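The other protein chains are all here in position, but one chain of the complex has been omitted.
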Amino acid sequence: MMALRDNGPLLEVEGLTQKYGHQIGCEDVHFSLYPGEVLGIVGESGSGKSTLLRCASGLMQPTAGTVRFDTRVDGLQDIYALSEAERRMLMRTDWGIIFQNARDGLRMNVSAGANVGERLMAVGERHYGSIRDVSSEWLEKVEMDLGRMDDLPRTFSGGMQQRLQIARNLVTKPRLVFMDEPTSGLDVSVQARLLDLVRGLVRQLGIACIIVTHDLGVVRLLSDRLMVMRRGRVVEQGLTDQVLDDPQHAYTQLLVSSILPV
Amino acid sequence: MSMTQEAQPWQAPEHDKPVEQVEGYNFAYLDEQTKRMIRRAILKGVAIPGYQVPFGSREMPLPYGWGTGGMQVTAAVIGENDTLKVIDQGADDTTNAVNIRRFFAKTAGVATTEKTSDASLIQTRHRIPEKPLTDDQILIYQVPIPEPLRWVEPRETETRKMHALEEYGVMHVSLYESIARFGRITTAYNYPVQVNGRYIMAPSPIPKFDNPKMHQMAALQLFGAGREKRIYAVPPYTDVKSLDFEDHPFTIQSWEENCALCGADDSYLDEVITDDAGGKMYVCSDSDYCAERREAGHVGDQGEPQTPAQKGAAE
Partner (left out) sequence: MYVAVKGGDKAIENSLHYLADIRRGDRRVPELSIQQIREQLPLAVDRVMTEGSLYDPDLAALAIKQANGDIQEAVFLLRAYRTTLPRFGASQAIDTGAMQIRRRISATYKDLPGGQILGPSFDYTHRLLDFTLAANGETPEAPTSEEPVADGMPRVADILDHEGLIELDLPDDEDGPVPDLTRESTSFPADRATRLQNLARGDEGFLLALGYSTQRGFGNNHPFAGEIRMGELAVSFEPEELGFEIEIGEITVTECQMVNQFKGSAKVPPQFTRGYGLTFGHCERKAMSMALVDRALRAKEFSEEITAPAQDEEFVLYHSDNVEASGFVQHLKLPHYVDFQGELVTVRELRKEIAAREAAERTDDDELAAAE
C-alpha cells in the first residue's frame, strides 16, 4: 500500500485534551503520523495513553483539540467534524482498531470466518464464495488453522482471538490501525509470536500503526517512533531506539530502568 | 372480549352482511383524533417505504402480540363501505381471525368476507393470500417484532442508527453464518427484505414462500406493530428484494405433494396429522384459495367432487 500523498501526514493530532470533570485524561498532545509509520505510546496505567488512543481513533470526542485524517477523497479532515455516517465508514474501511480484550473487538457469537468477512459484507460484497476465499486467505496470513474457520471465537485461546481480531481488521486493507495493549494478558511465548506476526504484516502491507502499551519490549520490537506519557502529558518523544537508549526525561529514565510498576 | 360492559350472551354475527354497530364506542373503536395520528404515521410510512415510523400506539382490548398493531391500522383506514377479510395462518376460520373480524363487525358494522377478491381490506397474520391482490385493495399485516435487526442487535438506539446509516453488513453476517453451518440460508419465515433499495424490513412472520408476492405488489401493504409502537408500509408497485448472496440466491419452500383437497401445486401447504402412526396429508394454508379451486372443479387425492358436506366446509 502506498500513501496517496507521499509527503503529507496520514494523521495529525493537535492540542488534544480530554478532561473528566477536573481530572485530566490527556492534555495538549500534538503529533503527526506518516503513512507506514509505527508510533508507540508508553506510560504507566493512568498516564492517559488509553484516553489518547480513544480520542485519536474516533471513539471519544476530546474536550479540545483536533484529530485530522488524510481521507482518500477530501484529504485531511477533522474526524469529529465528519458526519457520523462518514466517520463510521472510515472506521470500517480505512481504519482498524485492535482491542486489548478480544471480546470488545470480535463478535463472539458468530464464526471466525464471519468475523473476518463482516467488513467485506459491510462494504457491499455479496458473493458468499469470494467472501469465504478472502476470509480464508486472511486466516492463513494470521497463521490460523482453516479447520477452525466455522468455529466460534469463544472456543479459541487468547492468542488466537487476538490473531482473529487482526485478520478481521486488516481484511479491508486499512491504512491506519490502532492497537490497545494487543499482547497483554497473553503468555510470554504467545506474545512473542503475535508480535512477530504483527511486525511482519505491518511492514509487508505498509500500514501505519499506533500502539499503546506499558510494555517497552513491544515498542522496541514494533515502533519507529515513541511517545512517553505521564499524567496526561507527553514528556518525551523521538525515535524509539533513541528514546530507549538515551532517555532525557527523568521519568523515561525510570521507566527504562524498569523499576516502575506497570 | 375485554370490553367493560357486563358480559351479555353474545350473538355471532353472520358473515357477509353488516351487523348493528355496538353502542358507546366510536366507529371502529378508536377516536377520530387517534385515527388521524395513525393515518399520519401511515402516510409517512408510505413516503419512506420500509422505514419504521414510531406512533402513539393505543392500548387495545386485545392482548399485545395478538394483532393490536394491525387492528389499529385497520381501524384508521376502514370506512363504512369497506369489506373486511381477516386471516390468520392463511385461514379465515382460525379463532384469532374470527375474533378480530367479530371486533370490527361489532365496532364498525362493516361487511366482512372470506373471499379474497371481494375484500377491500385484508388484515393478516403470517400469510399473504395466494390470489394476486389488486390496486384497490389494502393488505394489513400484524407484526410482532418490526425490527429486522433485533436478532443481531437488541438495542433500539443502536438499530435506529444502523438503519439511518444504512449499516446493514451484519444482516449478511447472519446469512453467511447460516450457509457456513448448514450449506444454505435456513431462515424459513420472517425472511428479511430490502425495500425500494434502501431500508431493510421485517416482512412479519410470513413464510419466505410469500416474500416474492410483496415485490411490485399492486396493493398497498401496511404493517402495524402495536406493542413495539411502529408502523411501516410498502407502497404499490415497489421493489421488495429478499436478502441473499449472488452464489446462494433466495429460494422459496416447495413440496413434493399437492393439496389433498384441491390438488393445487402452487400454494403454501399445511401439514395435517391424520393419525398417531405418522399419517399426514397436506392442504392449502389459504382456505379461500382452496375452496375456490374446489368450487371450480379441482379435486385433490383425498378430496371429493363438490358434495353438500364439502360445500359446507368450504363456505
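General remarks:
Think of it as A and B in the order they're written, each chain with its own count starting at 1.
In this text, a residue touches a chain if its C-beta (ideal position, glycine included) is under 8 Å from a C-beta of that chain, and two chains touch if they have at least 3 such contacts.
These numbers come from a predicted model, not from an experiment.
The chain that is not drawn here is touched, among residues B:R102, B:H163 or B:H248, by B:R102.
Interface note: of B:I48, B:V152 or B:M281, the residue touching the hidden chain in the full complex is B:M281. Across the entire complex, the residue among B:K131, B:R227, B:K241 or B:H298 in touch with the chain not shown is B:R227. Looking at subunit B, the residues touching the absent chain are 1-4, 7, 9-10, 12, 25, 29, 31, 54-61, 63-66, 68, 88-91, 93-99, 102, 125-127, 144, 154-157, 182-184, 186, 188-190, 205-209, 227, 229-230, 253, 255, 260-261, 268-272, 274, 281, 283, 285, 287, 302-304, 309-310, 313.
In this text, only the chains that are shown with their structure count from here on.
Here subunit A touches subunit B in the complex through residues 84-85, 88, 92, 107, 110-111, 113-114, 117-119, 121-123, 126-129, 131-132, 149-150, going by the rule given at the top.
In the complex of the two chains, the subunit B residues touching subunit A come out as 161, 164-170, 172-174, 176-177, 179-181, 244-248.
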